[in-house]
Every structure is written in structure tokens, then in C-alpha cells.
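Questions regarding the structure given below will be posed in turn.
A single protein chain has been omitted; all remaining protein chains appear in their positions.
Chain nomenclature is as follows: A and B, assigned in order of appearance, with residue numbering initiated at 1 for each chain independently.
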Amino acid sequence: MSDTSIPAVSLVAGPGRVWHRNAMRWGFILLLPLLIVGMELAVSLIEPRVLSLRNVVNVLVQSSYLLLFASAQMVVILTGGFDLSLGMAVSVISVATALVTTGLAAAGAPIWLVVAAGIAVGLGVGLLVGAFNGLFVSWLGINPFVVTLGSLNICYGLATTISGGRPVFNVPDAFSRLLYDGTFVPGIPIPVTLAIVVAIFLYFLLDRTVFGRALYLIGNNPRAANLAGLPSKRYLFLAYVTCSLLAAFGSLMLTARTGSGEPNLGGSLMLESIAAAVIGGVSLQGGVGGIIPAALGSIFVTALSNAMDLLEVGGYVQQILLGCVIIAAIFLDRIRVTGS
Amino acid sequence: MADHSTTADTSLTSALKRIVRSYKVAGFLPVLLTVLLIAFAIFIPNFLVVKNILNVLRSSSYLVIIAAGQMLVLIVGGFDLSQGAVVALTSVASALIMAGLKDTLPGHPDLIILFGVLAGLGCGAIFGLVNGVCVAFLRISPFMVTLGTMSIATGFALLLTSGIPVYGMPKSYVEGFGRGLLLQLPTAFYLAAAVVAVMWVMQNYTRMGRYILAIGGNIQAATVSGVPAKTYLILAYVICSMLASVSGLALTAQIGSGQAVINAQLTLESIAAAVIAGVSIKGGVGRVEMVALGAILLLTLTNAMDLLKIDPRIQAIFLGIIVVLAVALDELSQRRAALV
Partner (left out) sequence: MVAQMTTVDADNTIQSRASQGARDDLLLDLSNVSKRFPGVVALDGVDFDLRRGEVHVLFGENGAGKSTLINIIAGTFPPDTGTFKYRGKDIAHLTPHGARFMGISPVFQEFSLVPELTVEENLFLGRELTVGGFLNRRAMRARARAIVRELNFDLRPDYKVSQLSRAHQQMVEIAKAFLTDVRLLILDEPTASLTDAEAAKLFDLIGKLKVSGVGIIYVSHRMQEIKQVADRVTVLRDGHKIKTVAARDVSENELVELMTGRKIGVLFPKIVSDPGEKLLEVEHVTLADRSVDDVSFYARAGEITGIAGLVGCGKSEVIRAIVGLEPISSGSIRLHGTEVVSPTPAAMMQRGVCYFPSDRVAEGLALARPVRENASMAALALPGFSRHRILQRRSERRIVQGIVEKLGLRPPNIERAVASFSGGNRQKILLARGLTRDISVFLFDEPTVGVDVGAKVEIYELMKALLATGVAIVLVSSDLPEVLNLSHRLYVMHRSRMAAELTGADINEPAVLSHFFRERQANDTVTHALN
């Protein structure tokens, strides 16, 4: 029926010459690492501090946080959706966690309880946000842009309301020590370790489980997935929950680092997480992507902003640049997908 | 699909059916608005006061203009997230030009205003063009493009002002146009009324009105029928951004200074107003008179909440919930209609 008749307007993209496509595929996989290295080398000519060990470690630690958020976003983008509420969810989780931990600590609760409660509340709020998003997107079938735009506002309102608009200070040190200071593995800062653990977990989840496989299939053709008997509504719901849980984990890590609950913590995270995912190669059409693209994208975005900081490029210009990079990345993504 | 013809009804029942069918959710809008107005007038003190009514009329005027633009883009099946940012940039650019020309053209406030207005409209035109071209020719998702341009526009606005308001606009502009009253009604009201009137004529009496609906309804059908789809797609985005500029100019005149941080919620409000008015996210449907009512309804609600001293941050939560519910209702009623 539809795959043989030539549509009146658009042309069906056929198989294409095999070697050409392989070249393009390998080209794109190597592109990002080459770009990162190239950029660092170029910048080091102007500002040699960029290649110092301290800076490189700094970039790696920074990109660990972004990796968490980018991969959270990736899980949902794989299904063909979006999570616009990511940034604000991070804010509200940060504030909630800070309030609980400071409150319990002030009430004299034992330190293990304070930390455990903090983590539980953080993940719990993440679960709620994810469930809200997942419910409206998968069972009511509403456009994810609209749902997460709505939950974005709700989270923003909640974050500023319960925090009174100001940061919540004095998050207990134990919390920070667990998720930020020091190292589990000698020589590797905790955030990096945690990011690697999460990355491995996600790799396994996406590549080796039925749930992961279903995400790709749902993203590629939700009707076919449904017809073949995959419980697509359930998996779609779980995708949003997973995304918010990952974001919650990232928020806990960030809160541990700043030592306070910040209602503005998630400010530009939404944009950055999508940028990192898309630049890394996760396709917005859905069904394409993985942990490696998300990781590479995170490193690239972090390295870029680090380089700009060292070159003393203003924050506002960086924002403009980020917007341009996003558009460029999407354009390249389109070329790769349609092969045109 | 069954082979049942629908032409056998009597003319009265079929006319009634058509009226009900074509006004669905939006058909209740005028009624809902009237009920709310009466309720607020009775139960909220200070609601029916002249100053308050003028306030509501004025603020809804700005929203009506922007929402009309968002409607156009929604009808062609797109999305414009950059509207709020364009408003900010317009505000900043026009104020800077006007302030800058104050000394070079001392006796000619009209010329100063003219250049300022042109600069502002220019911003809208440029961003609209970028959005439109990326969507129509590069075929990038409107969501991503406008996310990118939003970032770029905000960045520029902040860059040009470093976040500080820009003063120095001619008195006649601020007091005459921005804060003036014509026949007891704010000037912005007349501006909005003019926009709505022109749009109404466009939608019902010009080719463009039909083409825009066709492009959103079935772009292949439109193209095969000879409609220059790409041209009108770009036009829709340009008009949308320029209307944002118009609103931005009026808003700036009223505030009295160029601001890079103008009402961060503007974009969400414009989408909310359109969706409440029955404009479908999927495109192909929309009437400007309904969108105007939707904007007024939204701002009347906001005003009532302000008078009731409800925290603006909580209002943000409500806004989020309203948007999600409105779209859910739209989606559900579409599904039920498909089953009938």
C-alpha cells in the first residue's frame, strides 16, 4: 500500500549506496571525539591552561553531572518525546531534599537517618514528577511538549514557594561527603565514579533488557510496537519515570556539591541536557541513541563552556552560542537520518 | 470505514449539529467568560472598579496580540517557544535605539520613535525568518528551532543590557502611547482590536487564511493543489514573531524602559490562551476571535487571583495545570468525535 506507491509530493528515500552510508555512519561516530580534541588543542594555543591536568579533571567532573541529565533526557527522547520539566524538577528536588535534611538534622535525628531521608525524599519527588509526566503522555496520549511544559511550571511554582525564593542553606556535611567530596575509587572524584556507574547501568538497561529494546521500538513506530504485543503504554510511562529518577539522582549530587537547596539549580539544565543529547547523536525523531552519544555530547558541551569560561567569553554570549550549536546539531541530525 | 452517507438529515438538525461540532470546547468560552466575570464582580471586592478593569484590558491586550501570532504558528502545525524572548529583545533593541538617538535628533521625537519601532519590528522579522526558514527548508522540528532562537534572543537581550533596564525613551512614546487613554480605554486595547480585526479578515476573506488552514490540515493535499506551502509556513512564523515585537513595543512603552527580563511566562500564556480557545496542537484549526477571548479569560483569572492575594508562584502552578487540562480535554473530545 504505502511503501510502494510514490507519494505525490515527497520522495521515498531508498537504500542508497552502501559504502556511502557506512562512511557517513563512521564519520559521525568519530566526529565528536575529534571535535572535542580539536577544539581543546585550538583553544590551548590561546589559553594553555585548558590542557592542564587540573582543568581536564575539572571538565570531567563537570560533565559527570551533565551526563546524568543528558542520559535522563535521552531515555525520553528515545521514545520520541521530551522532558521540558527536567530543569525545574531538579530545582524542586534540590529544595525538598535540603529542607528535609536540614529539618531532620536540626531536630537532632541520627545522621544516617538524615542522609537516608534526604535521598528518599529526593528520589520520591522525582518519582512523582515522572509519574505525572508519564501518566499524561502515555495513558492520555497528550503531546509531551505540552505535558512537560505544564509540569515545568508546576515544579517552578513549587520550588519557589516552598523555598520562599531563597536557597536553603546548611545541608549536612555527611550528605555532601557521600555524594560529592572525596572518592570511592582512589584518584577518581565521586561524581565521576557515580556517573560511570550510572552509565554502565544505562548501557545494560538499554542494550540488554526487554524494556530497553522496547524503548527503541516504541520510539521508531509506536503503533507497530503496540500491535506486536509490547506493553507500550506501560513502558512509555516507565521511561518518563526513569528520566525523572535519573534527574533526581543528578539533583542530589548537585545539592551535595553546593551544600544548599537551590530553587534555581535547574536553570539552564533543560536546554543543556537536550543540547548534550542531540549533539551527541541522539535523534529527536526517536529510536536512535545510546549512552555513548549522551556521554560524548555531555563532554563536548561541558568542554565548550569550560573553554569559553577560560577565554573569558561572557555568559550571555555563551547562551547565544549554545542556541546556535543546538540548531547546527539538529540540522546535522536531519541530514544523517534522511541521508539527503 | 462504513459507507454511510451523512446528507440525509433535515436542515435544522444538521445546522445545529454543525454549530455544536465546530465550536466544541471553544463554544463554551464566551459563556464561561461571562459567568466568571459575573462571579468575580459579585464575590471579589475591587474587581469591578474602573482602574482594575482598565488594568485587565490593558494586560490582556498585550497577550491577545502575542496569542494571535502563536495561533498562526499552531495552525500550521508548529510551535513558537521564542516569543517571550523576542518580546524581550524587541524591548531592549527599541529602547536602546531610541535612547541612543535622543541626542542626535533632539527636536524630532517622532523620528526617534520611528527608528525605535523599526528596530523592534526588525528583530521580530529576523527571528521569524530564521524560525520559518529552518522549519520550512531545513525541516527541523519547530520545537527545537524555537528553543534555539529563544536562547539566542535571550542571550542577545542580556548581552546588550547586562540585565539593566534601558531608560531614555521619548516622553510622547511612554505617556502618549504606552500609558495613554483614548476615549477612556488604553491605547493598547485599540492596537489589539486592530490586530484581531485584521486577522479575522485574513482568516475569513483572503486566500492566506485558507492556505494556512490547509497547510496545517494536510500539507500534502495543499502542495498538490498548488499552494506554495513553504512560503506560507515562513510567513506564519514571521508574522508570529513580528506580532511578538508589536506587543513588546507596546509593553515597553507602558513600562517606560527596555527590559531584558520581561514576563518570563509570556510564551506559556500565549500557548495556553490559544489552546483554551480551541486551537489544536496538531494544527489545521483556529479562530482569532476565540483566541482573543481565551487571552481575556486567562488574564481575568490571573487578575482575580492577584486580587485574592494568591501568590504569583502558586499562580504559575495553576497555569501549568490549566494548560495540561485544556489540551487533555481537546485530545479527549477529538477521540470521542472520531468514534461517533
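Everything that follows uses one rule, which is that a contact is a pair of C-beta atoms (placed from the backbone, for glycine too) under 8 Å apart; a residue touches a chain by one contact, two chains touch by 3 or more.
Note that the coordinates shown come from a computational prediction; the quantities given were computed from them, not determined experimentally.
In the complete assembly, the contact with the undisplayed chain comes from B:V224, out of B:L138, B:L182 or B:V224. Only one residue from A:G87, A:P144, A:G157 or A:G287 touches the chain missing from this view: A:G287.
Within the set A:L217, A:L246, A:L265 or A:I299, the residue that contacts the chain not displayed is A:L217. Check A:V75, A:A117 or A:A225 against the missing chain and you find that the one touching it is A:A225. Within the complete assembly, residues 1-9, 11-16, 208-211, 213-214, 216-217, 220-221, 223-231, 287-288 of chain A touch the chain that is not shown. Along chain B, the points of touch with the absent chain fall at residues 1-7, 18, 21-22, 201, 204-207, 210, 213-214, 217-218, 220-222, 224-227, 284-285, 339-340.
Just so it is clear, only the chains that are shown with their structure count from here on.
A straight line joining the Cα centres of chain A and chain B is 31 Å long. Touching chain B in their complex are the following residues of chain A: 7-10, 82, 136, 140-143, 145-147, 149-154, 156-158, 160-161, 165, 271, 274, 278, 284, 314-324, 326-327, 330-331, 334.
In the complex of the two chains, the chain B residues touching chain A come out as 79, 134, 138-141, 143-145, 147-152, 154-156, 158-159, 162, 220, 223-224, 265, 268, 271, 275, 281, 311, 313-317, 319-321, 323-324, 327-328, 331-332, 335.
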